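Handing you a structure now.
The other protein chains are all here in position, but one chain of the complex has been omitted.
Let's look at chain A:
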Amino acid sequence: MSNFMKLIWNEQIKLYAKKATWVMFAVILVIAIGGGLITKFFGTESDFKEYGDNWQTELQAENEQLMAEMADDEFAGFTNEFIIAENNYHLENNIKPQPYDGWEYVLDNSFLTSVISLFTIIVAAGIISNEFKWGTIKLLLIRPISRTKILFSKYVSVLIFALTLLVFLLLSSWLVGALLFGLNGLNPMVVQDMMPGYAHNDVLGEIAKSYGFSIVTLVMMATFAFMISAIFRSSGMAIGLAIFLMMAGNTIVAFLSQYEWSKFILFANTNLEQYTNGMEPTIPGMSMTFSIIVLLVYFAIFIGAAWAAFTKRDVAGN
């Protein structure tokens, strides 16, 4: 193994020797199972309905029944309207509806990437500051290895951890989904509510897109926490600041959106999905290329600041 790989290996050992890390995996598993059970037993009935050969007639009958319900009960209108609209999309485009399956469950669980972001922030915030807290930084930095190498082995370790959590989320969601709902083939097509309108896409592509876009926020916030941890050598501050900004990011952007410069705020750019599916960007005049450049600049600043703080400063009093 090369020198750098051994350093990463060391970091992974330290990470998994702690109970807190295993709790993170357990939390994801519990949410995946719990969410599956809730969907199974409290989900919308029409989602699980299996249609026969003359599904068009079935859908039409369903629509009529829903209309009747709406006439009787004005509160039924909210959900029923959506179901009717979706049914109509199926009828107009001649797509036979398929029951909810494991793939769709994986797709729905993409919101859990924010939980992964949270856990990754916690790990990124601790990976440097804990060495200071334990005093082990002194033993780490007196080896014939440059501080730069040690810093990047820690950063790469954080990314590997995030990736591991992501794969774990995908696998556990898929397994729970497949067991509870079954699978409609290897890569079934799904009808998605695009608000407005509907689209018919293959599920693997949608899963890749949905999880892929969420990785942007994850990496940016983890890098931010990593930087704070390197500068202030305190995990509490890094966790607090990163989580606060992640939660408040969109509000901050909305609050400042009247100013021209608000498009340079990190959080105005982390959601690259805003440029897909013909959606309007948060602030007019922004584009995918613009956002990617802004993100890269932030990334370079975070890494640069972490590097400067870690390699240049004295290690005294720890």
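To be clear about the criterion, a residue touches a chain if its C-beta (ideal position, glycine included) is under 8 Å from a C-beta of that chain, and two chains touch if they have at least 3 such contacts; residues count from 1.
We adopt the following convention: contacts and distances are computed from a predicted model.
Asker: Per UniProt, what's the omitted chain called: "UUP1 family membrane protein", "Bacitracin ABC transporter ATP-binding protein", "Succinate dehydrogenase subunit C" or "YbjQ family protein"?
Answerer: Hidden chain identified via UniProt as "Bacitracin ABC transporter ATP-binding protein".
Asker: Touching the left-out chain: which of A:Phe48, A:Phe111, A:Trp134 or A:Tyr259?
Answerer: A:Trp134
Asker: Hey, which chain A residues sit against the chain that's not shown?
Answerer: 6-7, 9-10, 13-14, 17-18, 134-136, 138-146, 314-316
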